[in-house]
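All remarks here apply to the structure that follows.
As you look at this complex, bear in mind that one protein chain is not there, while each of the others sits in place.
For clarity, chains are labelled A, B and C in written order, and residue numbers in each chain start from 1.
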Amino acid sequence: MFQTEGTILTNRRIKASYYHLCLEVPAVAGIAQPGQFIHIKCGDGFRHLLRRPVSIHGIDRSRGCLELLFEVKGSGTAWLAERKGGESLDLLGPLGNGFPIEPGYQNVLLVAGGIGIAPMFCLARELRLRQVEVIMLMGAKNKEWLLLEKELKDLGIVLHIATDDGSLGHHGFVTDILPHLVSQNTVDCLYACGPQGMLAGIGKMAPALDLSCYVSLEERMACGVGACRGCVVGIKDSAGNIGYKNVCSDGPVFAVEEVVF
Amino acid sequence: MFQTEGTILTNRRIKASYYHLCLEVPAVAGIAQPGQFIHIKCGDGFRHLLRRPVSIHGIDRSRGCLELLFEVKGSGTAWLAERKGGESLDLLGPLGNGFPIEPGYQNVLLVAGGIGIAPMFCLARELRLRQVEVIMLMGAKNKEWLLLEKELKDLGIVLHIATDDGSLGHHGFVTDILPHLVSQNTVDCLYACGPQGMLAGIGKMAPALDLSCYVSLEERMACGVGACRGCVVGIKDSAGNIGYKNVCSDGPVFAVEEVVF
Amino acid sequence: MTLDMSVNIAGLHLKNPIMPASGTFGFGEEYADFIDLNRLGAIVVKSVTLAPRAGNPPPRLAETAAGMLNSIAWQNPGIEVFIRDKLPFLRRFDVPVIVNVAGSSIEEYVEVVERLNDIEGVAAFELNISCPNVHEGGVAFGTSVKLASQVTAAAAQAAKLPLIIKLSPNVTAVEEFALAVEAAGAQAVSLINCPTGMAIDIQSRRPVLGNIVGGLSGPAIKPIALYQVWRVAQAVKIPVIGMGGIASATDAIEFLLAGASAVAVGMNNFIDPRNMLTIIDDLERYLKEHRIDAVSELIGALRK
Partner (left out) sequence: MTLDMSVNIAGLHLKNPIMPASGTFGFGEEYADFIDLNRLGAIVVKSVTLAPRAGNPPPRLAETAAGMLNSIAWQNPGIEVFIRDKLPFLRRFDVPVIVNVAGSSIEEYVEVVERLNDIEGVAAFELNISCPNVHEGGVAFGTSVKLASQVTAAAAQAAKLPLIIKLSPNVTAVEEFALAVEAAGAQAVSLINCPTGMAIDIQSRRPVLGNIVGGLSGPAIKPIALYQVWRVAQAVKIPVIGMGGIASATDAIEFLLAGASAVAVGMNNFIDPRNMLTIIDDLERYLKEHRIDAVSELIGALRK
């Protein structure tokens, strides 16, 4: 883990309020794993005082670069959207634990809702490098808010889509078609990232799906490194005892059966 | 008095940490007087929360423009220095009372210390327009920090200079040579703006000089419009009773004999 | 749907719940060039005392992170000059004028109240028992439950107009004060006044303020203010006027939800004189978006 400055190479709006930022930060890129995140200082430390966590969306070890994909939600991400190539970012990273990938996996299912695609795409690329077959189930408000369809297909990924308004793919939630997809395909493991409600839905159906499920969670963070205990999520251990774990340092990826939604 | 947006036409560093800013703001320019100031919102309201008062340095009624001359002192003026042409400024103005000019004045002496030249130059131009003879006594740290010598001479103003290090003109303070200047010239009135110490010095020698003296004061301001009573200066009335007056709304220009330094 | 923006505070009908906080809006006239005073729910004037007061020595202001310190205290021209020179201007507007009253003794509070009782154009009293900048009187009244109820009882007896008591945040249990002044006859409470603070100039190694200490205001104190308003609103039955760091309709709505019946904007008037009007407009928009007919429905409507 480092506190370091990265240099922005490019930062551009892709569509809707989604931005893609490419950052030169060799120390972090050299060791980053899909599922980890960086913690970015946004501004001069008066407004949006706290750092903002953003998942690692792409890792280019040879060029020492990271890609980020982010949605403008409030003042911190708005500040980030305004940054230009050449400017530098103060960041902590790589933080958290990546997605655990068992060497034996041959077929996996990724589920991404909204901006949840940011880390899932990173994972998808990693899995394809390892020649794992990937099915992606992706949800969005409507087809205008869908991201990376072409890139995913280019990676040889089978893509299923659900939109809230039915403007593309299934009309409804990803969780509506998830059980069917699992039953129709051989799946060794499921990874998911997206809105709280989607993950809770997966949590509920997980026992019935009967396969390893990992979810990447979000919580408001202060330190990002496990020091403040501010970002906790309810966790039940195998004995059923409930306690709290840090999303930042124990997660953000958790086995779904641990999480108390 | 207005709350309005002005559009920056130009903003450039002149020398040292002095900047010159030209602002299109017709409503304010239309009624502004030398000695008045504007109260500028610097930034988004989180850092340097309070507005920053800056004197009116030039008034172009026909073009609806104001000129400012400012020194970077801290974060607020640093923010102002970074503004570019085309950006807009939220300001209140014109605030305060200008320099009182009696119709009969024929010869006046202006004393400016450091950035105190900002409003004095505005007054000098106005006086020259009215065909008053002007002597300017100007002080600075050293000759690198002297401003507007050429412009003052072009206006037909007799210029006397004092520098703290003797790099130009008198080696010492303006107050050293002030009594001599007054005694050697016919002077109807004296106007001064500059550091607290300089103005206090003038305050002390004023009774001996035996002429109308006006000083333009500075105090930290919050409202700028006389509402908060935060910017007060000690004032003695003709009976010798001491009270407080607002620099923003009762001043910033005061008759020197009123002021308790 | 017609939107009802009005609220009622101790019998005062306010056309909307937005007013300036005492001491941050002068006597109203200072801001009349910038905004239409008729749009405000009420106008609260700077603290007025019996005799003129000079206030504390300068410097009186220091900027802090998301806030400012002031040590102005009760600089004001005294009650007679207020009535003669300041009130006539305010009478021109169709807005209730709340006179903030300060004093160093119970007698002084009572005298000011009595002098104002029958003066046309005064709608209510706000007793400032909580100024952090005045050593004699001010602080003691605001930090002693006993003195707070005594001065309230005396003023309540004297007052022919609604009586609001302004509470200090510099206490262990603000609701004890609220309950005490309620019992003593207050018809409303307002809070918070400024938490006490300090700043030091490390170059001169002296306090920045002439008075050494001052009162903190601005967005920095909003979480503290909101908490204290919530705590008091749960304790008392009389209405609460909430203030402390309000700079947007979002802030104002937070205070209403926490239980305030009206809110006051303080130092933010200095930063943006038009801010109160923007808050009124944005508050209307929020109500429309949320299909709420009357702003009063927000009061204390915090869900658990």
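Following the convention adopted for this analysis, a residue touches a chain if its C-beta (ideal position, glycine included) is under 8 Å from a C-beta of that chain, and two chains touch if they have at least 3 such contacts.
Computed from a predicted model, the values in this text were never measured in an experiment.
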| item | value |
| --- | --- |
| Omitted chain's touching partners, listed by label | A, C |
| Sole residue of A:P100, A:P179 or A:G243 that reaches the chain not shown, by the stated touch rule | A:G243 |
| Given C:I9, C:L37 or C:L257, the one touching the chain that is not displayed | C:L257 |
| Candidate in contact with the missing chain, chosen from A:G64, A:G172 or A:G230 | A:G230 |
| Listed residues C:G28, C:G41 or C:P207, member touching the removed chain | C:P207 |
| Contacting the left-out chain in the complete assembly, out of C:I129, C:L226, C:I241 or C:I280 | C:L226 |
| Touching residue (missing chain; options C:N170, C:T278 or C:S296) | C:N170 |
| In chain C, positions touching the absent partner | 62, 64-67, 69, 143, 170-173, 195-200, 202, 204-207, 212-213, 216, 218-224, 226-227, 230, 245, 250, 253-254, 257-258, 286, 301-304 |
| Footprint left on chain A by the chain that the document does not show | 1-3, 41, 45-46, 48-51, 90, 92, 219-234, 242-244, 249 |
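As a working rule, only the chains that are shown with their structure count from here on.
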| item | value |
| --- | --- |
| Touch-based graph of the chains, sorted into line, ring, star, complete or other | line |
| Among all chain pairs, the one with the most C-beta contacts | B-C |
| Taking each chain's C-alpha mean as its centre, the one farthest from chain C | A |
| Distance between chain centroids, defined by C-alpha means - chain A, chain C (Å) | 47 |
| Intercentroid distance (Cα basis), chain C paired with chain B, Å | 36 |
| Residues of chain A touching at least two other chains | 46 |
| In chain C, residues with contacts to at least two other chains | 66 |
